[in-house]
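What you see is the complex with one protein chain gone and the rest in place.
Now for chain A:
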Amino acid sequence: MKRDYSLLGEDARRAVQSGLAAAEWYHSDVPRKEMKAFMAREDQPAIRDTIILFGAMATLAALGVALWPSLWSAPFWLAYGVLYGSAMDSRWHECGHGTAFRTAWMNNAVYQIASFCMVRNPVTWRWSHARHHTDTIIVGRDPEIVAMRPPALFRIVLNLFGILDAWNGWARMLLNASGRLDPEEASFIPESEHPKVIRVARIWVAIYAATLAVAVWTGSILPLMLIGLPRLYGAWHHVLTGVLQHAGLADNVVDHRLNSRTVHMNPISRFIYWNMNYHVEHHMFPMVPYHRLPALHDRIKDDLPAPNPSMWHAYREVLPVLRRQLAHEDYFLRRELPATARPYREDFHAAAAGNAA
């Protein structure tokens, strides 16, 4: 069946009609008292991680600048780039949810910086991400589906270097700065927020203009190595981890165990990704801060499909599915539940389940 991913298209209309949009989703049972403890907020873990992150960025950038233009500066730029173009993705995400810190202004400050680095308008993307949580991988409703069907593999490869995402972000920034919104974004952002979208875009244009001016004035791309370009040369890690969130799994279902994936990762990737490798848990309970997701995973793992033990293992699972989807876009991977789990609601997911691996 041909899928129409437009938010204004045929599948969008069908999702609303069939009740798939804004539906009631499955949750593992966790008593309220325990869930409150999981949801509780604190500042300390995120303050520590933010000091490490910004401290590392400042140090790596300083070394990169000091060694510029020698090739010896390359490793420092590569590391700086990953923190700018990938770690900022997860900071954008967690602070957008408002769960990273307990203190609101801290969430907002990091959210604004991370949004700038990732070239995602902080107002627009707050709304688009809300839709991603309401209608996760519902075709025509979710604006954040990375691996559409059939999967645009070339597009994903280009995005390892930020080529499409960042360029689209900059093009959108210029559109917004001119006082206009794209019709799709206007479909999910309330009108009262439109002026905020435009204001942020104009501030960003001013920052990029100043950076470009310094580059021209000094006759060097060094200022762009610090601001802007790392969104391209450091994007690969967030794409590598992000693809695993939902790719190859079911669409149009209302159980995150069917459409999201939890993957065990090494500690460095988990720092960069701020524990979003616990992705089923995050979608089921988006109020739980990143630093409690491992504990939440332990608490509900008997109700979830087994996590992939590594990124390598996950890719060995995902890539053959994506390859097969090139020819058969209805094909997907259905992950088995342990005997201890509450079963999937087959009646609800009959249409999707028919094509499972």
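Here, a contact is a pair of C-beta atoms (placed from the backbone, for glycine too) under 8 Å apart; a residue touches a chain by one contact, two chains touch by 3 or more; residues count from 1.
As a convention for this text, contacts and distances are computed from a predicted model.
Asks: For the chain that's not shown, choose its UniProt protein name out of "Ubiquinone biosynthesis accessory factor UbiJ", "Putative ABC transport system permease protein", "MocE family 2Fe-2S type ferredoxin" or "Glutamine ABC transporter ATP-binding protein".
Replies: The UniProt record for the chain left out of view names it "MocE family 2Fe-2S type ferredoxin".
Asks: Of A:14, A:102 or A:264, which one is in contact with the hidden chain?
Replies: Candidates A:14, A:102 or A:264; residue touching the omitted chain: A:102.
Asks: Pick out the residues on chain A that sit against the missing chain.
Replies: Touch with the absent chain occurs at residues 22, 36, 39-41, 97-99, 102, 104, 123, 126-127, 130, 133-134, 190, 192-193, 285-287.
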